[in-house]
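The block underneath contains the structure these notes are about, expressed in structure tokens.
Chains shown are a subset, placed as in the full complex.
Each chain gets a letter, A and B, in the order it is written, and its residues are counted from 1.
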Amino acid sequence: MTTGHRVAMLGTGLIGDFYTMTLHGQRSRDRVEVVYSRSTERGAAFQQRWGVANATTSIAEAVGHADVDAVVIGLPNHMHEEAVAAAVGVGKPVLCTKPLGRTAEEARRILDLVESAGVFGGYLEDLVYTPKTVKALDSVRAGAIGDVMWVRSRETHPGPHSAWFWDADQAGGGCIIDLGCHCIEIIRSYVGKGNRPVEVMCWSDTLVHPIDAEDNAIALVKFESGAIGQFEVSWAFRGGMDLRDEVAGTEGTVWANHFLRTGLEMFSSGAGGSYVAEKSETESGWLFPVADEAADLGYVNMFSDMFDAIDEGREPIETFYDGYVVNAVMDACFRSSASRAWEPVELDWRGGTTARLAKPARVEDGLTVIKEEHLPDGRRKLILKDPATGKFVDRIM
Amino acid sequence: MTTGHRVAMLGTGLIGDFYTMTLHGQRSRDRVEVVYSRSTERGAAFQQRWGVANATTSIAEAVGHADVDAVVIGLPNHMHEEAVAAAVGVGKPVLCTKPLGRTAEEARRILDLVESAGVFGGYLEDLVYTPKTVKALDSVRAGAIGDVMWVRSRETHPGPHSAWFWDADQAGGGCIIDLGCHCIEIIRSYVGKGNRPVEVMCWSDTLVHPIDAEDNAIALVKFESGAIGQFEVSWAFRGGMDLRDEVAGTEGTVWANHFLRTGLEMFSSGAGGSYVAEKSETESGWLFPVADEAADLGYVNMFSDMFDAIDEGREPIETFYDGYVVNAVMDACFRSSASRAWEPVELDWRGGTTARLAKPARVEDGLTVIKEEHLPDGRRKLILKDPATGKFVDRIM
């Protein structure tokens, strides 16, 4: 057991709070030692909120602090490259929030920074680490649902919580950049991260907000195996944060609901009142509180993996290369939304090749079994195809 | 109260059984008087199963029978046109199962048959009539969720129950034709049937079956209002029949689960054993029986509407024109799947025009309110946009 890590936390927004709540939680050996904020006031408030020894308005000072051995970046997207460069400059492991960059080009530069310097880079994609996702991925990898054919990942809510998200220049886009990055990595995890994303079809629109960026998007991502990923993202959903994944395999199905229907349900007339969950819209009526947001959103598993990886000298589950792949898929989404056609995912692929998904055909009396079914009256029916003639016939058993 | 209708039932497959179970159910005044089957044996079995007075292997004889005043078609898709023509020929009201045709061109000819003869034509799209859909549509039309932005309609199961469905010539396609027709009409009902379907983007593939037709498809349907419909259909889903609709509006959300999670759950070691529901895969373990399939799938409401419409001299909720629109959308799906691009929906549109969906912007101190949010610590934050500069700012309250 090491003595734990001493962290420079860059950024004091909602994500900085979630990260620090996690790092300081549950008997952890790790602690935030320095916080960086562009604002002295927000830095001081953060120090007090989390009992952090040092605050600064200089990134260089934060990452260079003698007590710090790891850097966590929770800054707006347009500041990731600068912050990673600073951490790499002092040779310290760096963990960067999602998305890695605003474009694949930017993400590639960020990836090159850590790789050319030989510095540890961890991509803080928390939703791949939620307890439900981890458990489901274990089953999927054990073969419980056969070959994955389709993954739906949905993240929608009534819109993000800081001004910069809504500004396409700082963020690099709208809800695709904010939420689609999660979905893409969830989809990749289910279809296999060695399964190349080949091309993308995307629709996006700005339906209800007076902004330039998209507030709604749907995309299809086709993988080398033939599997199809589908993401749905929106900043206009009503009812809280809808965070669901669905997977169809040749031998089974997975449904994971991370937020709005998790088995904790409450009705309140509005008496008393209390925090329900991130992005919930109401504090009376039927409520669906999230039990432990830091754990349920994957932050706990994620930081455990990251710091264990540093300690063990291995790669984390989510690397800067993964962040770069995600940006490449999102670039294709933006291109497809504009061109109104399938667009190839352009990237430097390192993941090898994946065979076409398949299900072995069953043969009976020389005929291909298409389906076996129970009828309401208890009978069983075989649907058969004659490979010679191509004709289909029913056979009641 | 009239004395009820005497029906010629054309077809003795699963759908004929469901239709007759419904017509003969719950104190109904309506009865099947004649059944037509291509097979004498199946006709006789049907007669016995449902207590039907007459059977024939001639469509003309069935529709022309003196005791019959209405014709219900539950035949394979390639026989619809012939059967409708027969009913129209004897001037009797005709109700035709879905899809109306195999193509929009065929559907158009079928539509013209009833319209030029002035005969009543009812389109038997049951899933628009499920109790949950009817209830949800009432709320949506009353404005409870504002303007509809997005509808997801999903129907997936392990594949249909008769050989002809799997034969693209007889059916006109694969799971798009079999299941997509339901989804399209559900989507139209939520976005408004006067809301023109403008264009379609579709992916389809044959992932696991040794057939020519598609066994998986996803399509996006864009409507004149800007609303987007999304359907997911599959003949390769594992776990039963997944029949769900989701609607996002500017003021709310609807989720309807018609089959696998309806509040009736059972675990069985496998003792005893009994019919669970259409397309269920297992009779032990955790089961999700459907309480009353004829009612829950919409057949009861559908036939009530159809016969009431005949009695009252009005149009039913679902007409042959609706069936034609659905075929036109499916044609665009097949074209898009081939061209890999958005394809226009080509149809003779009768539904008028629909304005762009919108949500009025809220203004405070001359700034546009983008969002108001609760933070975990109880504070409230306004995100504001300055219309003059386009800049976004946070304001904590």
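Some notes on this structure:
Here, a contact is a pair of C-beta atoms (placed from the backbone, for glycine too) under 8 Å apart; a residue touches a chain by one contact, two chains touch by 3 or more.
Only a predicted model underlies this, so the values are computations on that prediction, with no experimental measurement involved.
Of the identical chains making up the complex in this file, 2 are positioned in the shown model, whereas the full set numbers 4.
As a working rule, only the chains that are shown with their structure count from here on.
If you lay the C-alpha trace of chain A over that of chain B, the rotation comes to 180 degrees, to the nearest 5.
With centres set at the average Cα position, the gap from chain A to chain B is 34 Å. Those residues of chain B that touch chain A in the complex are listed here as 14, 17, 145, 149-150, 152, 156, 158-164, 166-167, 201, 203, 205, 207-212, 216, 218, 220, 222, 226, 228, 230, 232, 234, 236-239, 242, 248-253, 275, 278-280, 283, 340-342, 357-359, 361, 368, 370-371, 373-376, 378, 381, 383-385, 387, 391-394.
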